[in-house]
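Here we show just some of the chains, and they stay where they sit in the whole.
Chain IDs A and B follow the sequence of writing; residue 1 opens each chain.
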């Protein structure tokens, strides 16, 4: 990461009433407030929308270089604070970088139609924003037990015995089945998704490779994790290279790529 | 025949004793054949009851599963003092997921994740199902046969809605200029919530692989 203080263009957060615009390097980590602020984002789209709104930018004509820079500053900030960074944030960073580079290239004009590299991103942002707003409106509706209350009067009559709910054995079996099915479904999901954090994967890779020996690149991609696992592993490798913790070696063109720990060279 | 005041009183008694919304069918079934009012009489009596409540703390409201007598929102500050725990506040993640299911039903979990740009915690889907606000209405015919979710009558009851058409209108997409023609043609942008929840859910179950409702 950078050696200088990270500067963000407008206050990141208010700490004890004072606007916080930069994060000092030798941070005594003050910022409970900052952490809460950063954790309020519901994902990369939400963070991007925030940045766009804050700068009063036109969502249909996003200055991509500027937004990308700010986005990356936040990502760094989150890392700085050791917040668990979901893989989606890094994928978005990659997407922004790609759009940025495509904006620099002359646009291919095919059949008279010009494709703006930002179009897909804009579409997703607008779409997400609508539902973000829909959720707020939903929450503002009168809710039973919060805003309005079911009225209930006592109706216990001398002559009438109120029947108790009936349950059949079949219903009981189905309820058992449902409970187990849901438990199984979610456990399954849980195992698949949740552990895939980039930081964690970086540590795993580091523990697998050695400085005195080359490890085959492909062996680092666990087959059973599917596409999401590949992405996380790939992001972890990029991060390790960026931080000069590993090196990649390829002897022949199109040959097998090998990875080894950089620690032997750096001391 | 019964006079209007008696009909009204019987309806009020039943609605307050039930402690849950009652459909017009259930209300009519309270009367034996000889005394059963016509549907217009029933509606007139409900209207009368509604008027009676104008100066009171109560209101008669039609929600997903029928008519409900409820305490008006203005009285929430006092009524809430009855209970120690505050009403639960739902997270943005949960509300956004629920909004997507409400407006885009039937929808799969992956489709929700696609729009939100993040994975959905399992606990959210669980909470929504446990509250009986959503249910599985079928499976999409693609590999993995993912479950299709839709909202329920209980969802409407909870949010004080008669039907999905009462949901707040979804914001329009901003007018896009010629530089972004693809925005207008994006597939799958439903501007309006589906109009008829029941038919909607039924259609979903029918056209896709069906699963019995609970």
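Here, a residue touches a chain if its C-beta (ideal position, glycine included) is under 8 Å from a C-beta of that chain, and two chains touch if they have at least 3 such contacts.
In this text the structure is predicted, and so the values were computed from the model without any measurement.
Novice: With only one chain per type on show, what's the overall stoichiometry?
Specialist: A x1, B x2
To be clear about the criterion, only the chains that are shown with their structure count from here on.
Novice: Per the contact definition, I'd like the list of subunit B residues that touch subunit A in the complex.
Specialist: Per the stated touch rule, the residues are 13, 15-17, 19-20, 58-59, 61, 68-73, 76, 79, 87-88, 90, 92-93, 95-96, 98-100, 102-103, 115-119, 122, 125-126, 129, 157-161, 167-168, 170-171, 173-174, 176-177, 179-183, 186, 189, 214.
Novice: Give every residue of subunit A touching subunit B within the complex, in rising order.
Specialist: Spelled out, the residues of subunit A in touch with subunit B are 40, 42-46, 59-60, 86, 88, 92, 113-114, 116, 119, 122-124, 126-139, 141-153, 155, 174, 178, 182, 186, 189-190, 193.
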